[in-house]
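Selected chains only, in their assembly positions.
A, B, C and D are the chain letters, set down in written order, and residue numbers restart from 1 in every chain.
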Amino acid sequence: MYLKYLDEKLPVKETGTTTVGLVCKDGVVVAAEKKSTLGYLVASKESEKIFPIDDRIAMTIAGVSGDAQTLVRYMRAELKLFEVENKRKISVKGAATLLANILQSNKIFPYYVQLIVAGFDDSGPAIFSLDAIGGLEEEKKFFSTGSGSPIALGVLEDGYKPEISVEEGARLAIRAIKAAIERDIGSGGKAIDVAKITKEGISIERHEL
Amino acid sequence: MYLKYLDEKLPVKETGTTTVGLVCKDGVVVAAEKKSTLGYLVASKESEKIFPIDDRIAMTIAGVSGDAQTLVRYMRAELKLFEVENKRKISVKGAATLLANILQSNKIFPYYVQLIVAGFDDSGPAIFSLDAIGGLEEEKKFFSTGSGSPIALGVLEDGYKPEISVEEGARLAIRAIKAAIERDIGSGGKAIDVAKITKEGISIERHEL
Amino acid sequence: MYLKYLDEKLPVKETGTTTVGLVCKDGVVVAAEKKSTLGYLVASKESEKIFPIDDRIAMTIAGVSGDAQTLVRYMRAELKLFEVENKRKISVKGAATLLANILQSNKIFPYYVQLIVAGFDDSGPAIFSLDAIGGLEEEKKFFSTGSGSPIALGVLEDGYKPEISVEEGARLAIRAIKAAIERDIGSGGKAIDVAKITKEGISIERHEL
Amino acid sequence: MYLKYLDEKLPVKETGTTTVGLVCKDGVVVAAEKKSTLGYLVASKESEKIFPIDDRIAMTIAGVSGDAQTLVRYMRAELKLFEVENKRKISVKGAATLLANILQSNKIFPYYVQLIVAGFDDSGPAIFSLDAIGGLEEEKKFFSTGSGSPIALGVLEDGYKPEISVEEGARLAIRAIKAAIERDIGSGGKAIDVAKITKEGISIERHEL
């Protein structure tokens, strides 16, 4: 029922979206454009789609904004709680598994999202993709979500090399998202956000188009 | 189920509506026309669509009147409670996040609304848009909701300038809503309400057509 | 049946499109952006949407490309035939009526289009809008078609003045289409085409974005 | 009706397909992979998807094999007839327009195809894309059809440069199709066919994977 409303009746913002995540030798890169839509209307050209949820872990969101933002708020609270209770930071895999469990346990009225959890922990850089009901996959190279993802994947398949540095990875991520913006009507906006996550932490830069 | 009744069976008032909100250098402006409909019938030409919910925060409503008015009552009560419990006023962002949580937690039987929360707090002027299930976006320039919003957005895209004053913003808001009234059957009525929110508080004026 | 295929199955290019037409004191202006789509994919960023069909008459197209282009080819042939048979040019109203008849006579398997016929003849400047089954309306001020038309109409309602000159009209048309490109995911591309039709004939200019 | 059968009942081969076409400074390049499918089954790993229809004009096909192959047979016969009747070769644009007319005149029971017509004539290299009901677009840079086209377009958007040579174009086309094969379940097979069309004529090479 619920999903049917989304399309047909309810005025709900969606992030058509292109997000990408790359595993690099010294960290991970995640990037996203900034457009959100409400049916055929551009609802925003300045949407946030990359959210730090811990010192060295970030999420990217695609899908229905209200659902995705709620999950970000949950995860931030859960990770803080984890740290307090366990006196240590959660691993990237731990955060992704926690999120998968939240998604799966809501599968009857699912969150309409596609997510990337990316971060850097004691095991080094790691990226996980999650679908709407908690399907979880560790990505050893790269991943992309949202309506523009097939286009971005074309660029990544063609240009990704193992042992890529975070700097090179960020440039490749921008090229992938630029191509998606050119060809996907659900992606766009005025800038691309690029987050580099290394052992130093998360730095998010805005790349004007 | 519920939404299906709305269209097909239940005699329910809806605000087809055009509302706009603009961030100005010295405050925010929100404006709305005053028509509401019941099916194809004009139910009222004097509907209120702008509601102060705190000294310097207002909401605009679009969608099903009964849902939206309930949310206004909730918010007024919650903000009073917040002030009592915390001995301070809530920020605009805090009010908007609270409203987003209410909307998201009702997503199985959602409120059929599109809302703007606008206000002035210690950080200055701020506008947030919310969709029916709590998708929340801070608007740095302007936003519009309701059936007439594409038309109003045309005027705002064309005429908005950063660092606009509240006075100029009010005039631009009126022009945007006038254009929407001309071209959207869901918008109309005898007057336009315009609220200016500055550090002095909220002042709502009626602009006769 | 046929229309159902268009949406659900057939790989068919559509011009989501924003086109506008304005009646000016010394001629008419028509303008259009240049994006065409294939589902969610941008099929082209350089689509032609303004077609001269006679010395001083042009058509703009919105909808399914294959249908609209066919109508352009028909009209060009028909207007040549008219000239040969009648030893005079057809009037703008005559051309629009002819096109309406073609559309109406195909209403069982309709052309999936929204059209503007604009031109300059002995009676001066004239603009006609046509829907998919031949609904014909003379526009005394301005008109807009396509998915971005509500946004463009916002700008035109706000900015159009009677007795506008072709030069001013062209500038207003560009502002209207720019606003639509900003807010309609079906409109875009790299440039705006603007045609000025005066008693001197048709001149089409490309306005880079 | 007919299209409904295609999906639900009739055992019909489809070329999920990725084809690309590029305009180069000294000719055009078209390329395609070689997989065809029958529902979830791989029907062939050696399908032909590039068909010369004249000395210097070729077609690529995507969609339902039976429909596309029929169009190839029509076009070959029509172009021979044209040459006999007109004592000259048809132009690339002429061939594409002829094909558009065939497609449009069958739109009630449409051919379920997506086509590229590419060639070299007195005006130089030219590429046209056609959709199922004859929507025709001259492509100034490149185009791609079929289920893998978004992925291929990613590579082409990222890697295409104006004034590319046919040799470079062929390498880029192969990279684009390779990426599509990696990520599109409808594309694959054992080799990529690449056709270079220059003023010398058409040469098709098989690039083993």
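The working rule: contacts are C-beta pairs under 8 Å (C-beta built on N, C-alpha and C of every residue); 3 or more make two chains touch, one makes a residue touch a chain.
Because the structure is a prediction, the values reported are computed rather than measured.
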(request) Please state how many copies of the single repeated sequence make up the complete complex in this structure file, given that 4 appear here. (result) 7
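Criterion: only the chains that are shown with their structure count from here on.
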(request) Could you put a whole-Å number on the gap between the CA centroids of chain A and chain C? (result) 41
(request) Take the average of all CA coordinates in chain B, do the same for chain D, and state the distance between these two points in whole angstrom. (result) 51
(message) Quick check: how many Å separate the C-alpha centres of chain B and chain C?
(response) 35
(message) For chain D, give me the residues that contact two or more of the other chains.
(response) 150, 153
(request) Work through the pairs of chains, note which ones touch, and then classify the graph as line, ring, star, complete or other. (result) other
(message) Please list each pair of chains that are touching.
(response) A-B, A-C, A-D, B-C, C-D
(request) Flag every residue of chain B that touches chain A in the complex, lowest number first. (result) 1, 3, 7, 63, 100-101, 103-104, 107-108, 110, 112, 114, 129, 131-137, 139-140, 145, 149-150, 153
(message) For the complex, give me every residue of chain B touching chain C.
(response) 150-155, 157-159, 175-176, 178-180, 182-184
(message) Under the stated contact criterion, what part of chain C meets chain D in this complex?
(response) 1-2, 5, 9-13, 36, 38, 41, 43-44, 46-47, 64-67, 69-70, 109
